[in-house]
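Omission of a single protein chain aside, the complex is shown with its protein chains in their original locations.
Order of writing sets the labels: A and B. Residues in every chain begin at 1.
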Amino acid sequence: MSDDMDMDEGGTIKKFMFVNRKAPYGTVYALEALEVVLISAAFEQDVSMAFVDDGVYQLMKGINTEATELKNFSKTYRALDGYDIEKLYVDQESLAARGLTEDDLLVDVTVMSSAELAAMMADQDVVISH
Amino acid sequence: MKFGILVNEGPYTHQASDTAFKFAQAAIAQGHEVTRVFFYHDGVNNASRLTVPPVDDRHVVNRWAELGEKHGVDLVVCIAAAQRRGLLDDNEAKRQGRDANNIHPAFRISGLGQLVESGIQNDRLVTFGD
Partner (left out) sequence: MLHIINKSHSDRSIETVLRLATQGSAILLIEDAVYAATTGNVIAAKIQAAMADLKIYALKPDLDTRGMAGRVMEGITLVDYAGFVDLVAAQPNCQSWL
């Protein structure tokens, strides 16, 4: 579609943060949120993803969707750095509250304290939630 | 000021579409511009031309259509989310070999790039969802 091909926004670069707070599979939001992130790569913006509350579950290793026949999209998180989307911020408290550590996650992330994440969020131009 | 709006939920089940509409209406009344409303996830259902709400209740779809038509607001439905949920315009219906189309003519189907663009080009992007 021609309107999607015209990515020249006059050189404006904004800080886009995509906030993920929902667990995967119980609802579609995690998957459809990822689709927005992938598209955003084409616009050369300053993109980051934040995983907070149940959103941290999206990054679990060992997801196996055979029995539910839901579409497994774990590999899409692993593909993000190929799209130059490398800023994945995970909320430390959300991990701890779920008995998880960085080792349980399938991609490299930056774990942040509440204060660090709060400051990062406050600094964004655009925050998209699902 | 230029506003972009993201609506993540469909009509009636959640208040999101109502709140988004009232926000858009108020912004326009104050002389701001609402350049685009992007409908994602179940929000694509706000574009169905087949809804038949009770006559003594607000008509969510028509309200959006009128707002779009009267104030030049671009009402965009995400193609991927729409396809998943069976919302097709005439072009899409023909392309996919379906015998009917159901998108209200005031809305146009496009890609997620339109959402990212809305974030870049507007002063504020506000999300309404669940």
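Assume contacts are C-beta pairs under 8 Å (C-beta built on N, C-alpha and C of every residue); 3 or more make two chains touch, one makes a residue touch a chain.
Just so you know, these numbers come straight off a predicted model, no measurement behind them.
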Interface with the undisplayed chain - residues on chain A: 19, 21-22, 52-53, 91, 93, 114, 117-119, 121-122, 124-127, 129-130
Residues from chain B at the interface with the omitted partner, ascending: 1, 3, 8, 15-16, 19, 22-23, 25-27, 29-30, 32, 123-124, 126-130
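Going forward, only the chains that are shown with their structure count from here on.
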Distance between chain centroids, defined by C-alpha means - chain A, chain B (Å): 24
Touch list for chain A against partner chain B, complex: 1, 3-4, 7, 9, 12, 14, 16, 28-29, 32, 35-36, 39-40, 42-43, 45, 125-130
Chain B to chain A touching residues, read off their complex: 6, 8, 40-41, 80-81, 110-117, 119-121, 125, 127, 129
